[in-house]
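Note that this complex is displayed minus one protein chain, with the remaining chains in position.
This part shows chain A:
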């Protein structure tokens, strides 16, 4: 299997804080890789570096190489906007645009960047909402405000909005941690389906979730990559004592 995303000696600093230390790892195409670890271990920080979200934080400094399809996204002359179109992101708290309808939220990536012909828009809205299994729940009220939806529905709407712009990689930052168990289950089923088309990298501090949805798992601790490999192996026969302690709930 191809490696879609590859990290080479990635270090991330915020001012004087060294948040991510010298991490090298790969994310195979059309698979789900989970990044786990205790709070503050740098997993979200690492995730956000993969679509250059740190560019907005003046004190943040990313060094090393992050390759998407063999191209370093931190190379001079690479447009972060173009990178973010290829590497989409779903956030911890559902964040639909509050001033927009359900319909407009799905095509927000197009509307905010210009115009979109009506027929094309209709088609994108229907297919994306169907893929996140939200279509049947909202097809009669596409024009109502997105904030009317429940938290779980909002999060699936955000995923629909992300896949609408046809990314190659989807980053998910604890996408179900603000949701109830049923909604969480729906999101997990969705992730399973989405990996056929996309490469998914998910940060979670729910280890059962990592075990359920991911093919590969990386364990981070205090900014260091302790261990990474196939999820089955990490959860059954980890090589590092630290990984085992964390997974069995002895700390973290």
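Definition applied: a contact is a pair of C-beta atoms (placed from the backbone, for glycine too) under 8 Å apart; a residue touches a chain by one contact, two chains touch by 3 or more; residues count from 1.
Heads up, the rule we're going with is that contacts and distances are computed from a predicted model.
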Listed names "assimilatory sulfite reductase (ferredoxin)", "Phosphate transport system permease protein PstA", "Recombination protein RecR" or "NADH-quinone oxidoreductase subunit K", with the criterion being the UniProt name of the chain not displayed: "Phosphate transport system permease protein PstA"
Hidden-chain contact residue, picked from the options A:35, A:53, A:102 or A:225: A:53
Selected from A:23, A:102, A:124 or A:158 as touching the chain missing from the view: A:158
Of A:14, A:74, A:91 or A:135, the residue in touch with the unshown chain: A:91
Contact residue for the chain not shown (choose from A:2, A:24, A:63 or A:113): A:113
Chain not shown, touching residues in chain A: 51, 53, 56, 58, 81-82, 84-85, 88-89, 91, 93, 95-99, 108-109, 112-113, 158, 161-162, 165
